[in-house]
Structures are given as structure tokens and as C-alpha cells.
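Shown here: the complex without one of its protein chains, the others still in place.
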Amino acid sequence: MLRKQRDVLSVEWIKLELIRTAYATRGGMFSRRDPRAVLVWYLIMAFVPWFTHNVTVLAVLFVIAAIGVFLARVGPLVLGLFIIGIGFEIFYLILVSLMFGGNLGTLAALGVVNLKLGIISMASMAAFVSLDPEKLSDALLAFKMPELFAFGVSYGYRMLPIMVEEFNTVFDGFRLRMAPPEKRGFLGWRTVVHWAKMAILSFYPIFLNTAKNVRTTVEALETRGFTYATVDGRGRSIRLGQMRMGTVDWLLLVVTVALVVGAFAAGQAWPLYR
Amino acid sequence: MSAIIEVSNLSFRYPGAEVDTLRNVNLTIERGDFVAIVGGNGSGKTTLCKTFNGLVPHYWSGDFAGSVHVDGVDTFTSSVAALSAKVGYVYQDFQNQLVRPTVRDEISFGPINFGHPDHVARTAEVITSLGLEDLAGRFTWQLSGGQAHTTALAAVLALRPEILVVDEPVAELDPARAHDIYQRLRWLNEELGLTIITIEHHAEFIAQYANSVVLMSYGAPVWHLPVDEAVNRTDELARHGIPAPQVIQVGRGAGLGQVPRDIPSAVSALQAAGVTARDLPRPPVSRPATDVVATARGVRHSYRSVGGNLHTALDGIDLDLHAGDRVALVGGNGSGKTTLLKLLSGILVAREGDVTVDGINTRTKSPGKLAGTTSYIYQHPQQMLLKDSVRSDVALFPSGRRMDGWQELVEQVIERVNLSEFAERDGRTLSGGQQRRATLAIGLAMRPRVLLLDEPTSSLDVASREGVTAMLADLSDAISCAVVATHDMHLVADWANRVIVLEQGRVAADVEPRELFAQPELLARVRLVPPQVAELGLALGLEQPPLNVVELLECLQVRERVSC
Partner (left out) sequence: MTNDYQRAGSLRTSGSGAPELRTPQKLMVFVLSMALFGLANIILEIIPDVTIGPVDISVAYFVFVPLAMVALFSPFWAALGAPLGEIVFVDLLMGDFSGLSEVEGYLQMFLALYIAGSLIRNPRSRTQIWLGAILVVVIDKFLSAIVDLAKVWLALEDPEYVEGLPESILFLEGIGFGVDIVMSGILFGAIPAMWLIPALHGKIEPLLGMRPRVPGEPIPGQAPRTGWFVAVAVLLSIAAAFFAFIEAWDLNVGEWEPDFLDQFGMNFLWVSVGAIVVVLGLAYLAYRAGRKRDGESQARLQAEADEAVALAERERREESIHS
């Protein structure tokens, strides 16, 4: 087979997808909202499903969450992993209940649980994929999360592309220089072991290289008043003062609450359990 | 002028270290000065600079004796936060200094943390004065090296420091961009009155931009002199691993006493001394060019950007590389050098066109299988040092493939790059030059026909740079063809017998080094800075630019010759 440059399902593609996801470069409705409104939206969507077992309500909530995902323009990698996850889950459930003599009732029951988990997953996809690290860390600060956590979020996002790139380079180095197994073994187990070994070995240089990078970063943070700001509150209030809840932000929350109430009303009218 | 930094009897030892890194430093830096701190690797330059903003001793706990006063404040009793308002620091690996996602946010980070109510004004002011308007909304990982450096600088300037420390700006940038950075520093120094301190290996930059020079050796300053005097202490500088700028070397060789630092005044000084230049016959370098080892036919390649569009890296490359070729691949950042090397190594395959190495189309074999035929050496050694000792890194390839007599091969290769005494050490603990030689050994132990090197001399001091160049020159028996992507025109002049100039993914020229330096307009277009001797030779009226100091001296007719 001849090698070709591929644009999809390659390491390069994964890297780009991660960046696009992390920085919300696709735009979308939620990325223009005040981050606090987005987080509150998420909280509503994540908590409400736990308060009901009415399939009608859950179905309506599922549709709301799906609309959220659509409006947020979630990218193919994240969506793909989500769908694969759900797919595996369903497959797995069928298998388990068949093996242990379950019946359709079991499936339906577990299906409802998956419906709930699906709503929450979609809500978190829509919300967190739309928040770039800056907005997310500001919103976390606004909700009184510790400074260290808020910083961890924005720094983690910033480092991610660099670290994935670095890991890729080091891993490639092993692929180039370490001899692959001569035989693939049963189900290619030798190859699997070889890859796992390379992934583990890659961490030695990654630890040392990252430690060196982190040193510079933390020194730079120190000189630019990061620790100072955690003691002195003025920086925090400036950051929080920059956020504005606009009409559309309030509208988003009001519409969501209305839809959720509507969902419960529909559930009252046409209740359906299991 | 008043003193802004006063260091007295300063000694410092890192925790767990066995010797003091700084030993009884006494130094005064005047307000408004432009100081270059020079010295070999490990002479304590960076540590000294970290005492100015209090990172030593407030951040790096260690044994600290003596005192440092910055603008009258004793750093020992002050804090890093307080000192940051006075001293800004731009790191050598400035990419890691950027901590926020966007450029604007990066710049406002400091002022907001310190709770300055005028943070908006400060940010805007710095953005305008450094011309970053177009970049303000960009994500920091999208920036090129030069842009990232400017952003790091801007972020530091937003705190309105009086002193700016810049650690080796040239290390990670191409020379033209490095000159841009230096011009900006000069502007900050002259227009805004900032005191600038740079750590620098390159005598040319020192001679051109600094006002005074501090020479560091074994943790203490040897002297602190005005730049004119400093650059003329050629022997002393050379002993500390900083050969004088070529202009000075030529002037000395031609018997001038005090030599001017820049080319136009050097020309007039030489002419005033009655020195004239005449061309000597220079036969073209011999290249056998018979045995083809690698070809590229109609190669086009592009990358997908975050936005989803294709960004062209190579646009129709046709090349033949022959046995005996020592190719220098030159061009500005983003001209496609690294992509071409990766295609030649088989790590990447082109979107269009074919690359063959030693008769093998790279599409037909996996990179792992090609590694023994063509090997690629990364720019950053830490990306190639995968194991915990140099020996095991070198042995990784030959031992895994059970090459015949690999033990001897490994020893031989390590011997060849002069690393025998360090073979058991972790590569990362070695100096920059030793790390490069270790990566070279890794490449050689793969016994390739084609060896590809990415920027093998960047961020090295001049002595280590020459060591690596000499080692490359010595390899002709081990490999049949070497391709080096580089910004280092000294390497091009000293080593290459063929130069391929890339410009926006196309071959702009395929010439000998001498021919390249004879075309100043081409060089300027692709943002290359030729060696000073070549420029000086042309300025003195030579047709064929000399490649090194000796060649230029041969061309000069002087009343009395002084050996240099």
C-alpha cells in the first residue's frame, strides 16, 4: 500500500481538532455569550434530568440538548468520540443482558439511563466546547472557584497543543529508531505491546522536557504578578468587571428555563415511564 | 549618568550544586545603558541576570551572599513582584513565557494581576508602540517565532519597567528577524530611555547595537568596557569563546590598530590606510555530481491550518542530490525548509509528486524502514534524546535492528563526535554543543546514505558552533550526501559546496556559496544576512566575495602584512 498524506483521522488532524475544540474557533451561538450564562445553562441541563424518570420529559430535554450541540457547532472529533461511546455502550448493554438472561425490560431501563447520560454529555459538549480558556477561567473565578483552579484551566488549554505536538515528536522518534517486532503475534499482540512500550518510554523525555518548560512558565508567571494577584484582590475584581450579561444572555436562560418547564408540562400531559 | 544596578560581592550557589555559580560579582550598570553580557556557556550570565529581578534568591532558593541594589532597592529584602515593576525579563525560550491564550490577554495579564486601574491604557499603549495591532486578537500558539518574541517583550513592557533583560534573542530566530528585534531594543533604549541588558554570543550583534560589554567567566565579570574597546580585545574574547566580529579580524589582519565596528567605516579606515583589494582566481568547488542519491519530482505539499484552509509549504520542487553533495538549504522562516527535509527523510509523504532516496520511493516504505537509509536530525536536541544516557540513545537504532558489530559501531561513533567521556551521562545534562554532537552521533549510528540536519548550529555559542561545523566537514567518508537547513551563513560559507535557496516553497536559486553571497538583492529578498567578510569584500570592490577572513586577507594588498 502506498503512503499518502491524509487530512482526516491522522495525528495531525487530531491535533488540529483539539485546538479547534479548545479555542472554540468554530464560533457558534454559545461562544458569543457571557461565560457565566453558558455555565448556568450547563448546570440547568446537567441537573434537571436527575429529577425525573418520565421518558417524555427526558426526550424533550434530549432534543433541547441536541439543539444546543447543533448551535455550538461541535467538531467532528468530539462528536465522533461521543457517538462511538454511546454506540459501544448500547452494544455492550445488549451483550450483557443477553449473556445473563435479561429481557427487553432491562434494555429499556438501561436505555433510559443512557438517555440521561446522553443529555448531560451533550450539554457539557455544547457548553465547554464553546468556551475558550479565557472565558472559562473568568467564569470559574466569578463562581468563586480557587484562583489556582481557574489558572490551571487556562494554562492547561494553552499547553495542550504544545504538549501533544511534543509527545508526537518523541513518539515518532521511537517509531523511527526502535525496531518493530519481527512477527506480529496472535491478533498482533506483539505490535500492541510494542506500541504500548513506546508510549510509556516516551514519558521519560516528556517528563524532563516539560519540567524544563514549566520552570520558565512559572518564573514568568511570578514576574508578572500571578502569586501577587492571588493575595491582592484588585486583579480579580478587574477580571470580573470585564464580563457583561447582555439581553441575549438573559434571553438564553429564560428560554431554556421555559423549555424545561415545558418539558415537564409535556411529561405531565403524556407521562411515559421506562 | 547614575547607576541603576549595583552588584557587590555577590555569590550564589544553586540548591544541591557543588560549586558557586556566581563568585563575588561586583558590577555597576548605568541608567540608560545598552549592555551586552557575554561569556561562554556556563559562565553564569543567566544566573546573574536573574538576580536583577529577584528570581535569585526569592524564587531559586540557594546560598546567596552579597547584595544587589536595583534603583536603590536591595533585592534581598524586596520581592519578585515588587522588582517586576522595575525589571522586565524576556527568556531565551520565550515561547514558554507566554501563558495566556491571546496576544492582547498576554499583554494585559501583568497589569491586571498587579491591579493597575489603567491596565487598558497600558495594554493599548504597548500594542501601538510595538505595532502589534494586527496580532492582538491572535492565539499565542499561532504566532511565528519573531511575533512570539515581540509579544513576550510587549507583555513585559506593559509593566513599564526601567530595565529590560533579554536573554539570547538570536538563538531561536533567523538573523534578519534578530536584527529587527535588536532595532526595536535600540529604539526602546534611545527613545524611551530604558536600560537594556542582553545576553549575547554573537559578536556582530554586540558590535552593532551595544554601548558597553560585560565579559563573564567562571561566575564573575572579567571586565566591563565600552563597546569600542571591548570588541577590539579580540584575543581575550576569542579565549572566552567569542571570536571577534569578522570586520575586526580583517582590520587586525590588515594591520589597523583600533578597528571600526561597522562595514562602511571599516572600508574607509582600510582605504585610508592605503589597503586595496584585488580578486584572486577562485576555481569553482568540485562536485562530482554523477551518482544520484535522492530525487524529488514535482513535489507539492501543504498543511491544513486550524481554520481549515490549506497552507502551501512546498510548491513544485524538482531536485537531484548527488553523492558528495554538501547541501545548505536556506531561506526565511516558513519557506519550506523543514518540510523538504521531512519529505526527504520519509517522515512525511508529499501530497503531490514523488521523493526517491537511494532508489526507493518513500511512499513504498514506512518511516521506520527508511530510517536506515535517510535520517533526520531535529533542531531541538531534547526531542531526540530519548534515553537516559548518550550511549543508549546512540545504540537504540543499531542494537534494535541487530546490525553486525553494533557495539563497535556505537563506540566508534561516540568516539568520532568526542563524547566518549560523557557516554554514560544523560544527553540533557550536556552543554548545547555537546547535545548537538550527541544527536549527530545518533544519526551516524543509523548508517544512512543521506543525513538531514535541521538548524544544527542554532543557539550555540561560536566555539561550539565551529565544533559542529568541523564535525560536519569531517563526515564525508561516512555518508554520501548531507543536507543542512540553516540560517547560519558562516556554516554555509565554511562547509557547504551547494546552496539551495527556498522562497515560498520554490527553489529560488541552486548555486555555490560564493555565487550566493555575490547576489545581495537575492539575499535581502529571502531575509538572509551574509557573513561580514563577504559584505566587506564586495564593499572593497571585489567581484568574488571571500568566504572567510583568510581569503579576504589574501586579496588585500598592504604595505606590511600582520598575521591575525
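The letters A and B name the chains in turn, as written, and every chain counts its residues from 1.
By definition in this document, a residue touches a chain if its C-beta (ideal position, glycine included) is under 8 Å from a C-beta of that chain, and two chains touch if they have at least 3 such contacts.
Worth saying up front: this structure is predicted, and the values here are computed from it rather than measured.
Asker: Which listed residue (A:16, A:37, A:141 or A:160) would be found touching the missing chain in the intact complex?
Answerer: The single option touching the absent chain is A:160.
Asker: Using the touch definition up top, pick the residue from A:95, A:240 or A:258 that touches the left-out chain.
Answerer: A:95
Asker: So which of A:113, A:240 or A:254 would be touching the chain we can't see?
Answerer: Checking the options A:113, A:240 or A:254, the one contacting the hidden chain is A:113.
Asker: For the chain that got dropped from the picture, name the residues of chain A it touches.
Answerer: 14, 18, 21-22, 42, 46-47, 50-51, 53, 74, 78, 81-82, 84, 88, 92, 95-97, 99-103, 105-106, 109, 112-113, 116-117, 120-121, 124-129, 136, 148-149, 152-153, 155-157, 159-160, 163-164, 167, 196, 199-200, 203-204, 206-208, 210-212, 214-215, 217-219, 221-222, 226-227, 273-274
Asker: Could you list which residues of chain B touch the chain missing from the display?
Answerer: Touch with the absent chain occurs at residues 13-18, 57, 59-65, 67, 76, 388, 426, 428-429.
Please note the rule applied: only the chains that are shown with their structure count from here on.
Asker: Which of the residues in chain B come into contact with chain A in the complex?
Answerer: Going by the criterion above, the answer is residues 53, 55, 59, 80-81, 84, 88-89, 91, 93, 95-102, 105, 109-110, 112-115, 117, 119, 139-141, 155-156, 159, 301, 303-307, 347-351, 362-364, 366-368, 371, 375, 378, 382-388, 396-397, 400-402, 428, 442, 446.
Asker: For chain A, which residues count as touching chain B in their complex?
Answerer: 2-5, 7, 12-13, 16, 19-20, 23, 25, 132-134, 154-155, 157-158, 161-162, 166, 169-170, 172-180, 201-202, 204-205, 208-209, 212-214, 216-217, 219-229, 232-235, 237-239
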